[in-house]
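For this depiction, one protein chain was excluded, whereas all remaining protein chains were kept in their positions.
Coming up: chain A.
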Amino acid sequence: MFDLLGTKLPSRLLLGTAQYPSPAILADAVEASGTSVVTVSLRREMAGGRAGEKFWSLIRALGTRILPNTAGCHSVKEAVTTAKMARDVFDTTWIKLEVIGNHDTLQPDVFGLVEAARILCEDGFSVFPYTTDDLVVAERLLEAGCKVLMPWCAPIGSALGPVNIMALRSMRGHFPGVPLIVDAGLGRPSHAATVMELGFDAVLLNTAVAKAADPVSMARAFGKAVEAGREAFSSGMLEPRDVAVPSTPTIGRAVFS
């Protein structure tokens, strides 16, 4: 079981709920993936009070834990307001904190992120900050009260997979006791397996499943990849070698040359 802030979760895959062909396909994908946490954005659906209520009740009906997010927020104030709204709507203190700094790359504004994290942690939230792989920013987020970090491995929705393995390794190495969830940039199940093999605690993804030709099968594939990657990490993988090492001994065999 994956212990995330005291909550025991059967799956290490967290799934976003945006961009699916329909809520029915989303529900099937959630089930196929085996995920136990879904994220949901509130920002745009908020227009006009609780006008997004119908969709939110479909999300509640998925029966998973809900991690609301502040996707689309570009300032500390917006993010804090959205987080408070999310706490009311979903009755949870968990919040995936996004403060976007660049509209085009969706890169986090790490300065605003740290500030918003501090405000929300002081207010009793469990903040899951969407951040870069920068170690200093990660330190600041932990100082602000975050108990978990969500580094990107590539820009949101890019499907590039881990573009800087060294940075991810070093992050894992620096924060051995902090739950690290790779959020954003995963495109294929092998990407998810790769970061899980590096020892990350979980992955969060959305577009790679939602925009697949068959989101339900892709969700299942990601579920398996995350499980495989985690199991490989726990099983002690061989380090690469420069020479061939035969799996059966050659000594004692007849030599014909």
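Quick notes
The rule is short, and it goes like this: a contact is a pair of C-beta atoms (placed from the backbone, for glycine too) under 8 Å apart; a residue touches a chain by one contact, two chains touch by 3 or more; residues count from 1.
Please note the rule applied: contacts and distances are computed from a predicted model.
Protein name for the hidden chain, per its UniProt entry and selected from "Spermidine/putrescine ABC transporter permease PotC", "Acyl carrier protein", "Glycine oxidase ThiO" or "NADH-quinone oxidoreductase subunit M": "Glycine oxidase ThiO". When the full complex is taken into account, the listed residue touching the unshown chain is A:Leu58, out of A:Leu58, A:Leu142, A:Val178 or A:Ala232. Touching the omitted chain from chain A are residues 21-25, 27, 44-48, 51-55, 58, 157, 211, 213.
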